[in-house]
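With one protein chain held back, the other chains of the complex are shown just where they sit.
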Amino acid sequence: MGSNRRQFLRIAGITTLLGLGGGITLSASSYKPQSDPAQENEKRLRAGRWGMVIDMRKFPKDPEERQRVFDRIIEACHSTNNVPEGEAKPIQEVKWIWKDHFEHVFPGKENPFLAERVEQSEFLLLCNHCKNPPCVRVCPTQATYKREDGIVQMDFHRCIGCRYCMAGCPYGSRSFNFCDPGPYVKDKNPDFPVRMRGVVEKCLFCYQRLEEGKQPACVEASNGALIFGDLDDPDSHIRQVLRENYTVRRKVDLGTEPSVFYIV
Amino acid sequence: MYDAGKILIGLVIFLLLLTFPFWFSLGQASYESPDLQLPEDKEECIEDTEWMRKNHMQLLDDWRDTVVREGKSIYIGKGGKKYDMSLQKTCMDCHTSKEEFCDKCHNTASVDPYCWDCHVAPEEVANGQQ
Partner (left out) sequence: MLEKALKGSKTYWVWIIFLLAVMGAGSIFYIIQLQKGLTVTGMGRDVSWGFYIAQFTYFVGVAASAVMLVLPLYLHNQKKFEKMVTLGEFMAVAAVVICMGFVVVDLGQPQRMLNMIFHPTLNSMLFYDMIVLSGYLLLNIIIAWNNLHAEYQRRPHPHWLKPLIYLSIVWAVSIHTVTAYLIQGLPARHLWLTAIMAPRFLASAFCSGPAILIILALIAKKFTRYDPGKEAIRILAQIVTYAMVTNVFLFLCELFTAYYSNIPGHEHILTYFFTGLHGANALVGWAWVMAAAAILSLVILVPSRFRNHPDMLLVGLVLLILATWIDKGLLLIVGGFIPNPMGTITEYAPTGYELMISAMVYATGLLILTILWKVAIGVKKEIGEA
């Protein structure tokens, strides 16, 4: 009696599971797109590996004026990408491109008696779009991944908000939406989404603008101080700049191979 | 069978609960598709209306992967016409009112997609607020 009932329950359970499974497969297979409907945009800018040079010499010498240029660049990024500003809790701030002092941008490189112009100036920081990105290595859902053109991309639809990538990033370039960012985005750009609470975000090298044949918003606003281009193409402007100038990158010793270079 | 009475009563209650949606909606008005505000100056959508009605959710789900993950941003619709795969830039360019188009059906059918948690609806921009 006892074992019969047990067997009955077992069979009933397995049948139910199979039924559920079958139902899911059926509903998934009922959708067929028209034919092969997707194509790349012809205007799209292409590269083997996108990179950026931040040429500090091209920013104004006067500290106040320099701040204004920085702020203009940051503002261009924020309004293009709907980046929230002035969150209620400052420690939970979202940053895509921001500014900080030398000893924070290049910790471990802060010699005593540093040249005044270096010590007193601020630097722009953004995601380095590393060649070996630790954030991509740790992400459990491939919500962040490296595109063929080197951009470290975020799929906001897929991110589960585990924040493992934030622990992995050695540059503090990733921000988590602790709260709904909507109310903190002033004048939303209707061409680009905002994010929702519970996902991680960061600079994406304005992939949506590259799609339309435009340079990233910060580059466009920088009057040539930010140089954006293909690191894999020896004839590109960025490679020429790199050939002719001494550049540094952040924390190269970690093996991440950042794609953002600085001319100090 | 032990406790036959209790088991039978239990079964009856279970069946009543199971069939709840059927007898609860007895005598109530049947479902009617709401009237949607269609764009006045546009003739056709990217695909047939019927097809869109049935498949727009899978289409949008496909789009988001294709654009973000595969880097293909052009959709070839009915008759080989090309469209930008973008909810905000393409869909909402014709269907200018989220309330009068999306919400009407979704509310009647009690579905609550979270597209608008991130994507910016046209009105929102016009009013400069949520």
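Chains: A and B, in written order; residue numbering restarts at 1 for each.
We take it that contacts are C-beta pairs under 8 Å (C-beta built on N, C-alpha and C of every residue); 3 or more make two chains touch, one makes a residue touch a chain.
None of these values were measured; they are calculated from a predicted model.
Trainee: Using the touch definition from the header, name the shown chains in contact with the chain that isn't displayed.
Mentor: Even though it is not drawn, that chain still touches A.
Trainee: Based on the whole complex, identify which of A:51, A:134 or A:229 touches the chain you can't see.
Mentor: A:134
Trainee: Please identify which residue in A:92, A:111 or A:240 touches the non-displayed chain.
Mentor: Of these options, the touching residue for the absent chain is A:92.
Trainee: For the full complex, which residue in A:176, A:228 or A:261 touches the chain that was left out?
Mentor: Of all options in A:176, A:228 or A:261, contact with the hidden chain holds for A:176.
Trainee: Of the residues listed, A:199, A:217, A:231 or A:264, which one is in contact with the missing chain?
Mentor: A:199
Trainee: State which residues belonging to chain A touch the missing partner chain.
Mentor: Against the left-out chain, chain A lists 88-89, 91-95, 100, 103-105, 107-108, 134, 137-143, 158-164, 166-172, 174-180, 197-200, 251, 254-256.
Note that only the chains that are shown with their structure count from here on.
Trainee: In whole angstrom, how far does the Cα centroid of chain A sit from the Cα centroid of chain B?
Mentor: 30
Trainee: Within the complex, which stretch of chain A touches chain B?
Mentor: 31, 33-41, 44, 82, 145, 147-148, 153, 155-157, 180, 182-183, 187-196, 211
Trainee: Where on chain B does chain A make contact in their complex?
Mentor: So the residues of chain B in touch with chain A come to 47, 55, 58-59, 62, 64-66, 68-78, 82, 84-86, 88-89, 114, 117-120, 122, 124-125, 128, 130.
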